[in-house]
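Missing here: one protein chain of the complex. Every other protein chain is in place.
Moving on to chain A:
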């Protein structure tokens, strides 16, 4: 369908181990993500998928290993640093301001890009107003892109779940991310909503040129839209490759179908 150019490695995760007390969440995980690709992380419940995302995102600090982003290697990063480097994410359990409108929620995604200070913004002082207009225009493009014009002024809490997920994606897009981390973007959706979301993810990848790392349970969706897939089980990597390779991987089949050891 599309002929995007998959580029060099943009994000390289090396030998990550993370534990909470005695619980080993991740053990010696390594994989990389190339520019412009759609990379999926899959695995059964409790496999460590969200923990992996949280490490990349700077929420958790892994005890061992390193993360290299665009050639810079980090032991651990804080979330703000990560965001400033162009990594945005959406959340499994939605992290939106329920009482604020769709428009305002997506505007918050522009926060890091705003140059004028708090007071200038509050008073619409001098260049602050012009700046806000530019950001608003960008946000309007996102609203148009996600087809949520009808809900621009609706408080997010009043929207159905599927639309809230879309707003969450919109807020992440507002950061103009180079890498977009999606944590179960299709959890709890019906078939139609899943199709819509798949289309949006592919379009984001295509039009915004963002690299996408996503966690997903729905195997059908993952196999359809991903370029490469990492499979985790009990905090270990058990498979890595194209959807076809992963599908035929014995370990993966065992993890998913629960064959006796």
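As a convention for this text, a residue touches a chain if its C-beta (ideal position, glycine included) is under 8 Å from a C-beta of that chain, and two chains touch if they have at least 3 such contacts; residues count from 1.
The definition used in the following text is that contacts and distances are computed from a predicted model.
Colleague: If you had to name the missing chain as UniProt does, which of "Imidazole glycerol phosphate synthase subunit HisF", "Cytochrome c oxidase subunit 1", "Exodeoxyribonuclease 7 small subunit" or "Long-chain acyl-CoA synthetase" would it be?
Modeller: Missing chain, UniProt protein name: "Long-chain acyl-CoA synthetase".
Colleague: Who touches the missing chain here, A:8, A:207, A:224 or A:250?
Modeller: The single option touching the absent chain is A:207.
Colleague: If I consider the whole complex, including the chain that's not displayed, which of A:95, A:122, A:150 or A:191 touches that chain?
Modeller: A:150
Colleague: May I ask which residue of A:141, A:217 or A:247 touches the chain that does not appear here?
Modeller: A:141
Colleague: Footprint of the hidden chain on chain A, which residues?
Modeller: Considering the whole complex, chain A reaches the absent chain at 1-3, 136-137, 140-141, 143-145, 147, 149-150, 152, 203, 206-207.
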